[in-house]
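Below: the structure, in structure tokens.
With one protein chain held back, the other chains of the complex are shown just where they sit.
To keep things simple, chains are lettered A, B and C as they appear, and every chain counts its residues starting from 1.
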Amino acid sequence: MTLDLEAIRADFPILSRVFPSGHPLVYLDNAATTQKPRQVIQAMTDYYEQHNSNVHRAVHTLAAEATAAYEEARITISDWFGLEPHRLLYTSGTTEAINLCAHAWGRSNLEKGDVVLLTEMEHHSDLIPWQMLAKDIGVELRFVPVDPETYTLDMDAFEATIGEAKFVGCVHTSNVLGVRNPVERIIELAKTRGNGGDGAVVLLDSAQAVAHDRLGFDAMGVDFAACSAHKMCGPTGMGALLVSEDRIGEMTHFLGGGDMIEEAWLDHATYQPPPHRFEAGTPKIAEAIGWAAAIDWLSQFDMQEVSAHILGLARHTAAELKQIEGITVYGDHEGDLGSGAVSFLHDTLHSEDLAHFLDAGGFAVRTGHHCAQPLMRRLGISATNRASFYLYNTMEEADAFVTHLKGVIDRLS
Amino acid sequence: MTLDLEAIRADFPILSRVFPSGHPLVYLDNAATTQKPRQVIQAMTDYYEQHNSNVHRAVHTLAAEATAAYEEARITISDWFGLEPHRLLYTSGTTEAINLCAHAWGRSNLEKGDVVLLTEMEHHSDLIPWQMLAKDIGVELRFVPVDPETYTLDMDAFEATIGEAKFVGCVHTSNVLGVRNPVERIIELAKTRGNGGDGAVVLLDSAQAVAHDRLGFDAMGVDFAACSAHKMCGPTGMGALLVSEDRIGEMTHFLGGGDMIEEAWLDHATYQPPPHRFEAGTPKIAEAIGWAAAIDWLSQFDMQEVSAHILGLARHTAAELKQIEGITVYGDHEGDLGSGAVSFLHDTLHSEDLAHFLDAGGFAVRTGHHCAQPLMRRLGISATNRASFYLYNTMEEADAFVTHLKGVIDRLS
Amino acid sequence: MDWGEGNWPASLQEVIDEFSDVFDAMERYEMLFDFASECTPLPMEEWCEDTRVHGCQSEAHVLCSLDDDGRFQMIGSADAQIVQGLMAVAQKAINGLPPEEVSTFPVTFTRELGLHDSLSPNRANGFLNMFTRVRQEARKLAQGAA
Partner (left out) sequence: MDWGEGNWPASLQEVIDEFSDVFDAMERYEMLFDFASECTPLPMEEWCEDTRVHGCQSEAHVLCSLDDDGRFQMIGSADAQIVQGLMAVAQKAINGLPPEEVSTFPVTFTRELGLHDSLSPNRANGFLNMFTRVRQEARKLAQGAA
């Protein structure tokens, strides 16, 4: 069975958009955010039109409906990722999820001098929270280098340092290079040799991973994973921190307020058990429902097939781009593992100008440092153009993109 | 001009809902969350169907459209509340806004021994973040008592303590009692006599206030105000911290990650100026657009008229309830200031049972401690039933509610 | 025994029959209120953290034990009448059964009272939490007894 792209595309209203220039939208900015199928939009509309109410402590019908939908969404999402619902903590996205980890776990389980091992490939969202923690409590940050020739993590350096690390934060799949890191090996090394053999705690920044991978969270043996709904057909303002059985009990608290409280007095309070302890305030109700609808929609597909399709488009595009004189492709797209992101640069045409001319042809690509400036520096550049594919993209789009790009370069460089 | 309730109600799809029992929905749980007009739902749908893209660093058309819509939303919302856009910091709601204040301002501007003056009327969301701050940095919490006879803040106690307070956190309008506190006087006393005459910093928990009041933030001379979109016809997962010109420069940072970064190195980073410094990660794009649509929708009305309508319903209902034997109404609804919330209890019928029978008639009221347990304790109770009105509620609904309530009590008590 | 629809303990079936004679939802609730007073209560002096059911809107307490014949016994009290009424019905349903049977007793019996529309298990959260707790205690008692 192969993906029925026509049927898939028909589910996405935005994909039929045609610009005033007459060019149809070719959306190749999926690593930034994916589009939403009508089923997701409709689920949120239905909620607002029929069931909207604040949740929990529900006595009236609407509140009961909203609570049921909200908590059932948690079950749908946690089933998808392979963990128990109470260990899926809703956040506004990957960034807040990593901050939640740093605050609710990091602050109470790490101390001055503890080594936090990150990589040079991290998105700022998996860097700045740890810089803040370093400043606040004195943990020491170390970094696994990226080899600028192979575009991969220097696993020798990882092995050399892991023994001293108490915590490892690593991007599962790079948003710039499209590479999927050897996360199984990273987890294994961390667990067997980390922290002097006692095992290091591992967080995977899975923002890009969830677009093409169900994770299998508990089976991986990882401690934390952070992700965003908007990168997998879900709404904005939504995401989660996934937490292992071992770690959930070690987490204290983060934001304080309504809904996370069991009982409050003026001078102290007791908190709810997880997940609600970590979800202060009126929750993101419509967003949770929308995310679950996205997962319901994705559930009709075999994710390996989806992943193969996305990777096929990226690999084809990368190969074509390498044929174009003056173009450098960043990242190795030959292997079997990776995502739909293809970063490239032209040697004379500025990335911003190039993006502009691609846009004039209807092609939406992202341009900039992709919130990964340390990686950019390691690669000796300050930005890339990045085309990133998703399950609704077609080979025709990939080819049209390459053709248009060639035309722009011929004309302007 | 009076409000055209028929036209208003026609904008809210959920208000035509009829339950299987044959009873139409009478939604009286507006203090928990308000319903959304179709214009708000449509604005978010349009965004997802036509313009969805990640924002900022926008080169392609969709990204530019999304960025423009997102930042224009900030202008719409900040105009409504009367402050400059860069001082309106998006959060997921009131709760996160108060936590943002406690982290980004509190932690760097308060120190051990500083007095933080709160009130017994606070929602947990304006209590727990300060309890956490007290635990973490040793500020001292004090509380303005509530007079259980008049249901108002003991302003003598406020005056007696304000001189020692460096920070005041106060609920603008109580979600339990419906009372609007004398915030002008509180601000004036804090500014002239707070902190030994140097002036105390004031935060208003405006979650309930925004339903019936535009605030006029800069004109009030207050330092911080926190609010949620979902309490004023906007979407879930959205809110803001409003910050004065004086305080914005004193705020450090809170969550770290993408979008709040100017430039990042492995070991340090520089941050964007406000507002983006305080908004890490992919923003709540659809939510911002939905909130702005809610404000556009509200803009067609004279808010004083709206407020008078809501208060009229509450006052009428409170008066009727007081006539019913066995019913106690909490809060004074005779004055000119207040919101649509009417809390009450029957002396023998348990609040949960009562709510259940109200629900059986289609009447949605909230039941419980309303996340204000210290206030409950002061009132000597553990919960109330709360009917809360909004601009789409009618006098007929209020009367039907009272009639049904009487019937339930006659039958069951 | 495999309890469930069509096969309920006689004492529960009696209650179900009583409810099935009544067509008006409101009247059924009145009946439930009446049942509340038939509940074998847990005296207030014995309320403590251990007996408290968490996740109830209302205050609810239960105490589970085995009688001399090793049969399950639950007593309890709640300040909300609906919960206490359901507790009374639950007593008729499960008290006197072997604890293993209680540990898997279907919560769906509440549906048979015809309160379903307005009282799905999801709605009557308090009762659901109470009954889940009772089943857990039955499991423990069954293991202790085995």
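To be clear about the criterion, contacts are C-beta pairs under 8 Å (C-beta built on N, C-alpha and C of every residue); 3 or more make two chains touch, one makes a residue touch a chain.
This structure is a prediction, so every number in the text was calculated from the model and none was measured.
Screening A:D29, A:D126 or A:D359 against the full complex identifies A:D359 as the residue touching the chain left out. When the omitted chain is restored, the residue from A:A160, A:M395 or A:L412 that touches it is A:L412.
Within the entire complex, the positions of chain A that touch the omitted partner chain are 20-21, 349-353, 356-357, 359-360, 367-368, 382-383, 411-412.
The rule we apply is simple: only the chains that are shown with their structure count from here on.
Put simply, the C-alpha centre of chain A and that of chain B have 31 angstrom between them. Chain centres here are Cα means. That of chain B falls 39 Å from that of chain C. Separation between the centroids of chain A and chain C, computed from CA atoms only, is 46 Å. Those residues of chain B in touch with two or more other chains are numbered 352, 356, 359, 367-368.
For chain C, residues that reach two or more other chains under the stated contact definition are 57, 118.
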